[in-house]
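As you look at this complex, bear in mind that one protein chain is not there, while each of the others sits in place.
The block that comes next holds chain A.
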Amino acid sequence: MTAERDETAPSPFTLLGDPDAVACDGDSCEIPAATVRAPGDETGEPVTST
C-alpha cells in the first residue's frame, strides 16, 4: 500500500493504551512535562528534544 492517507480519517486500528505516551514525531521527541523543565521555568509546559 503506498497511497496517501487522509489524516482526518479514523485510524484503521483500534488504538490501545495511553494516547499521550511518549513518542518521537518529526524531529522532536516529547519529554514528559511533569519531569522536565528548563532551568527557572516553573510552568511545566511540555518541552521537546532530540
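Throughout what follows, a residue touches a chain if its C-beta (ideal position, glycine included) is under 8 Å from a C-beta of that chain, and two chains touch if they have at least 3 such contacts; residues count from 1.
Here is the rule we go by: contacts and distances are computed from a predicted model.
Q: Choose one: "Trehalose import ATP-binding protein SugC", "Ferrous iron transport protein B", "Response regulatory domain-containing protein" or "Putative DsbA family dithiol-disulfide isomerase". The correct choice is the protein name in UniProt for the chain not shown.
A: "Putative DsbA family dithiol-disulfide isomerase"
Q: Touching the missing chain, which residues of chain A?
A: Residues of chain A in touch with the missing chain: 1-5, 7, 9, 11-29, 31-32, 35-39, 47-50.
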